[in-house]
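The structure appears right after this line, and notes come after that.
A single protein chain has been omitted; all remaining protein chains appear in their positions.
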Amino acid sequence: MTKLNIAIAAIVGGAALAVCGAALAQERTVKITGFGAKSGVVRVFGVNSEAAMKAAAEEINKTGGVTLGDGSKAKFTVEFLDDRCNAEEGISVVRRIASSDAFVAIGPTCSNVAESLFGILQKKVGDASDSGLQFPIIADVAAKGGLAKISEWSFRNVPSELEMYKSLMGWIKTQHPDLKTIYGGVEKDFAHSNATYGVMKAQAEGNGFQVLGTSEWLLNDTTFSTQVRDMKRANADIVAISAHPFTTCGVLKEMDRQGVKPKILIGLTSSSSIETLQGCAKQAEGIIIPTSFAPVTPEAKKAAEQVAKFGGSADLHSAATYEIMFMFKDVIEQQKIMARADTVEADRNKMRQGLAALKETSGLLGKIGRTTDREAIKPFLFVQAKDGSWQVLHKPSS
Amino acid sequence: MDFYLGLLQVIGVHTLLGLSAYCVLLTGQVSLAQAGFFAIGAYVAGIFTVLAHWPLVPALGASAVVTGAVACAVGFPALRVKGLMLVVATIAFGEAVRLFFFNFTYQVQTGTLHLGPHGAEGFRQIRYFPEHGWSTFDVMLFIWTVVAVVMAALWWLDSSRAGAVLRAVGEDELAAQSSGISVTAVKVSAMTIGGVIAGIGGGIFAHYTTHIEHTQFGVGLAAFAIAYPILGGLSNVFGTLLAVIFIQGFLIEGLRFMGDWRNLLFGGLIVLAMNIRPRGLLDAGAVQALKRLLFSNRERSGA
Partner (left out) sequence: MNLLDLIDAVQSVADGILFGSTYALLGIGFTLIFGVMHKINLSYAAASIGAAYASLLILTVIKAPAILVFLTAAAAGGIIGYLVYLVGFKFIPLANPLATLMSTIGLLLLIDEIIVHMTAGVPLNYPALFSDVTIHVGPFSLRGDLMFVFALGCICMVVLLLVLYRTRLGLATRAVSQQPTASKLCGISTTRVNVLTFVITGVVGGIAGAMTGAAIGMLSPLLALPLTVKGLIVTVIGGLGSIPGAIIAGLVVGGLENAFQFFRGVSERDLYIMLLLFAFLVFRPGGIFAMPAGRD
């Protein structure tokens, strides 16, 4: 009798464990945390990034999720934290994420937050004298040049503005050999637009254009009559504006008022979004902007639909977020990350290693190369504002 | 754990910012210039540790000296401006300081790297803490040692005659002057002390964020600086500390679970707090009530 009882207990117990085990295995989740600005004028970036993360997670989960190091499958869940585009808060948010079981994070939106954040990370892996944080972070939106090289734990999936404007200027030169002069406009007090203008100017000169001058203004300026008048006097063939939608629209409206009509208008990458079209579609007609996202491939179209489903819109920034989630799936599977509470430190190291070892990742517009500086070389194309929407003007072959 | 230590760091530095405004507020001057002094302290300390390779404490000392000098210089013209015009004047001063740093470039080349403040791009790589192996706990301890010293100094000042003189000028300038108090000396000293505290706070700020730029030191930060002592109450230094914990700990980090609503609640709760407790969270009435609570217990247990 006792032996029978023991046997029954064992079978029941074993069955229960098996069921529990199976249930547990089916419920494994990996939480990916993103962070960025969901307050202030840059709120739209945070909203889009979050939507892109959720859209990508759903796509990945539909195909079964991600395979962990022990062979089990896990689904992605997404959390997004708001850093209000504030360096102190960004650092606080990352410390919060690093105090949990997370082994990687996506963010931030603002370049100034990224500067501070990457600065508190350990500079060189294995440097015992450096007490910096050891946690891999990959940025989807912060676009100021050269940020990823601040630390070996910082990565980025943002397009190289140097490459994009080099290609754009070169293409314009070949398409319009009669155009010789260019005049620039720059939003001086914002890190991104300021730095990118340097790139635009250098690439224009490198391609044989003569820079007749530059007009400057500030991020929240409201009147541009003086600057546009200088532009008018210079009467250049091409005008390049490195500014975000608010001041870009302000300048374009003033140009319209003063009758300044350059043969070609070039804009800043970040301004190739619906914001510009909502603010000044009429005056922005014809502006050419290089971007690393447009719904031209089947993957891109699908991604755009998915992101819209989650309340965001797909543009070059949120597309980068979407691509990063897939990058994570690849690295987790490659590096056999366990994603358990007791393997956190090892997982973080594996994640960093995996991201650093990537030579190529698949993006929505094609293959993305990765540099030793932990930056991305993304395929890009030129879009033009036409009839109130962004239409693809040219896809460079290289 | 790291997260809580980091939060304590932020609370500490913001307490210094709040205390600098508190000092000036005691004499009845509403100063929105503290963010400007904070900025000067940040840049000066950064320049000394990064470009001149000074250790941290002397660099903070340099910040204190420079900011104190600037604050003293600001204190004199501030005398001519009363009440709400001082608010505007100090906002303008803060903006002027910010614009100065917007234009300020001083780069030194070491090897292939360019170090130093670079105008609109800011001052990057102020990595004194990680480079010297300071852990989050070490930094937190350092910050709170400074905060404790400053709070103790202010508490001692408050309980001495100097504190009474400061508050007398704050309550009724005419009466104070009639009693023979040199209002000029008191107001300028308060502004200088406030400047020194803000300078030290700014110096530490630069080091724990590793990157500073002009946009961080705008009217927003100045508003926070003045919010802490007003919200906390002017009776004693702990009010400011309480307000910093309330804003940074509760409103900013604690309410994170509310997601998008957090930011709306931020402004809303400040308005509510001012309506319910216009003299601050820890005003004179609250302090008396606390004292009675604490000391009456002790009496009872003693007897």
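Letters A and B name the chains as they come in the text, with residue numbers starting at 1 for each one.
One rule holds for everything that comes next: contacts are C-beta pairs under 8 Å (C-beta built on N, C-alpha and C of every residue); 3 or more make two chains touch, one makes a residue touch a chain.
As the structure is a computational prediction, the values presented were derived from the model and not from experiment.
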Message: I'd like to know which visible chains would be in contact with the absent chain if the whole complex were considered.
response: A, B
Absent-chain contact - pick from A:Lys124, A:Arg233, A:Lys309 or A:Lys367: A:Arg233
Message: Of the residues B:Val57, B:Ala223 or B:Ala289, I need the one that contacts the missing chain.
response: B:Ala223
Field: Which of A:Ile60, A:Leu162, A:Ala202 or A:Leu219 contacts the chain that the document leaves out
entry: A:Leu219
- line: Only one of A:Pro245, A:Gly267, A:Gly354 or A:Pro379 touches the unshown chain, namely A:Pro245
Message: Among B:Leu19, B:Val44, B:Val66 or B:Ala89, which one touches the chain that has been omitted from the display?
response: B:Ala89
For chain B, the residues touching the chain missing from this view: 25, 30, 77, 80-81, 83-85, 87-89, 91-93, 95-96, 99-100, 102-103, 218-220, 223, 226-227, 230-231, 260, 263-264, 266-271, 273-275, 278-279
For chain A, the residues touching the chain missing from this view: 39-44, 47, 188, 216-223, 225-227, 229-230, 233, 245-246, 249-250, 253, 257-258, 274-275, 278-280
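Everything below uses one rule, namely that only the chains that are shown with their structure count from here on.
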Task: Just give me the whole-number Å value for how far the CA centre of chain A lies from that of chain B.
output: 35
Complex interface listing, chain B residues touching chain A: 1-7, 10, 102, 120-122, 124-127, 129-136, 138, 208-211, 213-216, 252-253, 256, 259-260, 262-263
Message: So in the complex, the part of chain A that touches chain B is made up of which residues?
response: 38-39, 81-82, 84, 86-89, 91-92, 95-96, 98-99, 112, 115-116, 119-120, 122-123, 129-133, 144, 150, 188-191, 194-195
